[in-house]
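One structure coming up, written as structure tokens, with questions to follow.
Excluded from the complex is one protein chain; the other protein chains are retained at their positions.
Think of it as A and B in the order they're written, each chain with its own count starting at 1.
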Amino acid sequence: MQWSLFVNNLPYLLVGAFPEGPLGGAALTLVLALSSALASAVLGMAGGIALAMAGRVVRVPLLLVIGFFRAIPVLMLIFWTFFLLPVMFHINVPGLAAVVCALSLIGGAYLAHSVHAGILAVGQGQWQAGLSLGLTRMQVLRYVLLPQAIRIMTPSFVNQWVSLVKDTSLAYIVGVGELSFVATQVNNRLMVYPVQIFLFVGFIYLVLCTVLDRVATYWLTRSGRAAQASVRSAAQPVPGE
Amino acid sequence: MQGWLAPRYLMWLGQGFGVTVGLALAAAVAATAAGSALAMARHARYRPVRYAAGAYVVAFRNTPLLVQLLFWYFGVATLLPEAVMQWLNTPHSVHVAGLAVHWPSFEFVAGWLGLTCYSAAFIAEEFHAGLRGVPAGQHHAAAALGLTPLQAFRYVVLPQAVRISLPPLFGQYMNLVKNSSLTMAIGLAELSYAARQVETETFQTFAAFGVATVLYIAAVAVIEAVSHVVAHRRDLSFARR
Partner (left out) sequence: MKSRTLAAWLLGLMVTVSGIAHADRLDDIKEAGVLRVATFDSNPPFGFVDPATNHIVGLDVDYAKALADKLGVKLELQPTNPANRIPFLTSNKVDLVLANFTITDERAKQVDFSIPYFSSGQQFLAKKGVLKSPDQINSLRVGADKGTTNEITLREKFPQATIVAYDDTPFAFAALRAGNVQAITQDGPKLVGLLASVPDKQNYEIPPFTISNDYMGVGIPKGETRLTAFVNETLKGLEADGSAGKIYNRWFGPQTKTPLVRIFKIGDKT
């Protein structure tokens, strides 16, 4: 394979037609993944807390909704949010927003279960201790349970975010110019180097996911460790007792 | 707004669903076998084997399935010699016990291969977690009873590891069914592909995608139900002992 072809296409693969055109390629993949990660974290926390605290009236429909989003293939949901929702509600949803929306909903559904499991895993003892100290339920959740639960939930969050980076490749189906879409364009143009192009693109995703995995794990366990440390130091017996 | 689909199109969707189920089953069997082999390789005594298995898992878990499928279908096809490609693409049938078994299309083979390699990495992780979840005491107790390592593995460790891994394993099977939707990109006539075909000819977007979505959710729900039944029965059988 001629290396010049490769080097010429590298900027297009990495940032699309930017700055003369919209952002694309690996940079757009990152933007999609980060926005979906943030949105799904918010949705997941909200859903998980709702599952942990709500009564049966709210919990059953919530479980059904979450079950729906966990059962539907990502591809189908992207089709729905991109093509069908606008027709139903007469709003214009730009491509990026539709993909972020679909990915956040699915990510949020998975994370809701993990958050719920994490909160349960912290244990009834902590709940009751908090309540007996006179804290309201929300305060117990915020100051006692969540800091401890986050360390338990870290692997699930990280797994889900890595999945997100991979799922952004599906935006290709709806013409959003992220890495897989751009790679396919280049492959269509060059025609005779599919192995090299797809291996290279796979390698870029591999780097993105592995780096994200390490960084997210470090960041989440660091704040968990900091919370633990502050809890432990606060619990030090006062000298003289 | 849009009426029901004509029976012809419902049949297309039904056939697509048949392909989805067939693909998922075939890939599940192969991926489970490959995944268990990989999981055991990660506990092997020789370091190169352990590292190779670990590298496989990292590589196939951190790259998107879409890119892997495109690689298998377009990339590998250029690497194989032409005679092999000819053979893979001509229809063959073998008569087994009075039934004619047809060799599947190349799209099916490539899709099956891609799905298997991808899912095997995840299933290997689940088995790995299951094996690690068996307490060390069990290994020691088995050794103390005079069992050889192989006997210990087969009679003591493996049953417990399988019990721990079963629920997440079924989770991976559900993911398999959902991931099979990606094979539409390589031309396999499964459910999402059929939904697109129907939509192209009839323009009844809602009906076509609605039916497809319902079928996917039904398939996933069935696997979830089976998972509950199996887990429940295992628990009962252990309780009886």
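Here is the rule we go by: contacts are C-beta pairs under 8 Å (C-beta built on N, C-alpha and C of every residue); 3 or more make two chains touch, one makes a residue touch a chain.
Computed from a predicted structure; not experimentally measured.
Touch with the chain omitted from the figure is made, among A:F69, A:F82 or A:W127, by A:F82. Summarising the interface, subunit A meets the missing chain with residues 8-9, 12, 16-17, 20-21, 46-47, 49-50, 62, 82-84, 86-87, 89-95, 174-175, 177, 181, 184-185, 187-189, 191-192, 194. In the full complex, subunit B makes contact with the omitted chain through residues 73-74, 77-78, 82, 85-86, 89, 105-107, 185, 187, 193, 196-197, 200-201, 203, 205.
Basically, only the chains that are shown with their structure count from here on.
Residues 58-59, 61-68, 70-71, 74-76, 78-79, 174, 177-179, 181-182, 184-185, 192, 205-206, 209, 212-213, 216-217, 220-221 of subunit B are the ones touching subunit A in the complex. Across the complex, subunit A meets subunit B through its residues 68, 70-76, 79-80, 83-84, 87, 162, 166-170, 172-173, 180, 183-184, 187, 192, 194-195, 198-199, 201-202, 205-206, 209-210, 213.
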